[in-house]
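Heads up, this is only part of the complex; the chains shown haven't been moved.
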């Protein structure tokens, strides 16, 4: 291959520019030969090289069976300068091309000549138009009247509902859509902004991106998580904790109580089991009938959680049970004392359940969505079901730490692709213990400094 | 220690018999010295030695801090003869003794002089009396008017509701109890019949009891499972299948379809995901966007399950979608064609969900309970949440096979203590493949034989 | 069935006694009808009911296809009194019977009329006689000249070598046997004493027997392990630590160093990796190239362990490297300073290896065996290969605690059947941290008390 066969940006700028000037001609002229229907010019800009954006776009095109040609490339000379690339993308058919464009769109490649997004009304409550655009969890804009509008409440596997008059767009789940709602269909006029990994040394999430290993020095990681939580709290951001009953079983309840008391938890999501065993411990000193004191089984202990649930059902709610003095300590006692809102979402494994449990899962999702807005940090502890459910609701930019002794849970979460999810395979109790201690030190340091 | 200090059944029967004749005197005379309140005579009979019943009872007494003395022992001379033992059990206090009696009661030790069970009415809907007896999953009787009545719908972690006029007793979950219902409280008048492991060579569940190993020759196990299913079908018993979406992901859908068509599935329990991916495959040929044909990702495939759900929501139900020709094959197509009832229970992870999903988890539990009666064999495939939920609903005598590639799921199920639960750590697709083939052979053999 | 059909110890002692008096007649008369060859009378004594010995024996007989009949049963009236049972065991053939007897012998059932053990000489170095008796890890005696001799160095999967003149017996592995050595063959004259589970509350190993769960309150367990180690140290018993490189990777090195310094480690077994990464940290401050300070990768860090190994090879040995000041802290530094003997056993994964590594695995086994005598407590930390290898060498009476974050490792160890093995699924660093702290408290308490 000679150098002539290659794109020579230095020497051959002009003709490429000419090509690049007519992208819509190439891609949209109706009635022309088939091959013209099957290509479209897209552009990327920003840190597209070192953030892997450009390579991923190219890799995606080839993997999906498409083809590409560079029309223009300008690479930032230094790490802080942004780069720019313009590509012509080809597919086997118009549909194939649209599919490729949608995929690389999720990596930030936008058509050079964008059109407005297409809207279609719902014909029935709870049913999208057939061709609805299915959302990702990445920051997304839709084009309306020639302008890009930011989509609110970003969430994956939803549709985008547009209010053309108010010029607003919002992610909406299938079950919440109403007849007549205008929904974005197809892939036109949609722009997705990929997450960019950070190289800043002060970023807690710097090198931990795939830190699922159980063989790493974890005190360091815990220190960085504590730092992120401390910064979130100092900045009056919202921290969400999602927890499973192992928090109680492993004897870690007091650590979480302390996090709540000291203002590190603004929202708590859990299931019936966490609350039931938390209250069981308050009432009986056991968890699943095991004494948290001496680690052995207790007389009739395996029934304690049922009796605890039964008593709270009689009281009417956890809050009422706290008021009546039936519950005098524990995670949910602290939540009620410190006005930390919580959602207890039901599952078919539930005993009882507690009266606070939202037994309808779609209602439970709604309740969680209503509390998620503004959450910048999410700590998931020892629960697969709730972690994955909440992970599905969170936008990609929310920092998520998933702690579990089971690598499978951690892998499932981190596989979801957000670069902001850190998995930590470790034991819950010592993790929370060290986290609480580290936050204490950070608070003292901050107090001394000010 | 001399031999004289020991109980010598051969020589010293008479005085013991005398003691044994007055158990109520020893255990129940009111107003006597405290120690007399703290002992009670119990008896065990059946295969109490080789089924580990007696040793477990003794071990339980000592582990719980109690004490015992043998009053009478008659050991079956041969394996087929039953044995008998009478013990005096002592606790530190009346409460301690009651607790010990309840525990050993679950192993089949019944007081020599049983009293009637105690009943108390519910004061509120959905709330048991404080001292409700919490059920196990073992065959249980309650004593009413001097007679033992069998408790119906045996299920763990429920209470027992008694209708004294109809002389019936039934397990009832907390959420289903009504004001005024009479509930068994305390431990008096309750008799639990422990499961007995079988040594019969023809029993499929013979040596497989703890067969969680991934390093065993599994074809043999699969053959025995097939045998049990074949016998169940021949005897017109009900087989319940509980399945997760990995059945579709792993390309095993056709195997399950065939089991349904050929009459090996009488009830199906699953969640939104199994149905959604099953229907996704019917509509798009993919599962989670992966082609089941060539194993690679498909254009826009990750959205297919959402589109499939959306279409069924438009149709109104899976049955309607089958009628309208939207679904032409697959697991739920076969269920509808062959009148196999199913329950789709909701979870907070659900996309959509499908219109058939029961989104209220308590309603879903009720729906499952209503279909469980008469199930003698349950096959759980690749789902932790639903397996554990259904496991909680089943009586101990139902044979359960739990198949999962993740040992943790299998362990959780088999840890529940039913000796009738077999765990099989293996890959779903080859398991179902061999199962289907083996059932085919058994059918052919049976046809030839008759 | 009437009561008459059952063994009635109270009433029918005499005829049974008669039967029981002639066991050898029944079992050993040569040349008689076949069925007589296939039965043998055995007896069990001790806590055979609550320790599950008798039920296991009966279960084993039936599971193996044999049959039994009780000849005599005397059950200890109270928990502290021993019991006694005499059974007639039947097999399908003499071989079948021998096999059953061998199996139940491992549970403590000994023939009523024992004969001497049979001996055969080895014909070649490193090869046993064909019919050698394969040992278990349970306390074993062999009968020689009518007397029972205790077998020394009990170890599973070996043979028993007898010196008839010295009247000694010892377990010997296949590779260590010499031509002419006298080896026990068959199952005659062998008595195995099963382990008995303890109910004593002060026993650290009381209720933890199957404590593999990752969802238990572990601080309690750690406290009990610390208690056992403290008692071992106070009693001048030997504690063996078996460790994997995760001790260094997880930042737990200092904890183990402290255990060594404070006298809680009398022997250390490990592989090349633990030593290489320990010395890497001494020399470079990294483990596998990861800084133990800040948790991130270090310049050229992935090569550090190779360079560390290379330097020690130049020095000639770890001890020489310590002397030359190349190693100034760490696990092996402490071992050398405090005269704690160690074995580094080679594996085919090894880089280097370090000059102290015994590269021949049979030699390494010998080196480990030579240090095992007198070990009463063994702590295995985060190594599958070495844990299983050492587990194979230890007698069942040695208390073993196996700590690993991977449940599979723990299960493999505890599956081996010794009731004295406790598995703990937890993270290494916090485990060792709490262990060290708890031992410190115990030491202080002891100092105050005396």
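So that you can tell them apart, the chains are marked A, B and C in the order they are listed, and the count of residues begins at 1 in each.
Here is the rule we use: a residue touches a chain if its C-beta (ideal position, glycine included) is under 8 Å from a C-beta of that chain, and two chains touch if they have at least 3 such contacts.
Everything numeric in this text was worked out from a predicted model, so none of it was measured.
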For validation: placed chains = 3, all identical. Expected total copies in the complex?
4
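We take it that only the chains that are shown with their structure count from here on.
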Inter-chain centre distance, chain A versus chain C - centres from mean C-alpha coordinates, in Å
48
Per the C-alpha centroid definition, the whole-Å distance linking chain B and chain C comes out as 36
For chain B, residues that touch 2 or more chains besides their own
408
So in the complex, which bits of chain B are touching chain A?
64, 95-96, 99, 102, 123-124, 126-128, 130, 132, 134, 157, 174-175, 297, 299-300, 302-303, 306-307, 309-311, 313-314, 345-353, 359-365, 368, 384-386, 388-389, 392, 406, 408
Could you list, by residue number, the parts of chain C that touch chain A in their complex?
206-207, 214-221, 224, 245-246, 249-251, 287, 290, 292-297, 405-406, 425-427, 429-431, 433-434
Show which residues of chain C lie in contact with chain B when the two form their complex.
1, 3, 5-14, 16-17, 49-52, 54-55, 58-59, 62-63, 65, 67-70, 72-79, 81-84, 199, 207, 407-408
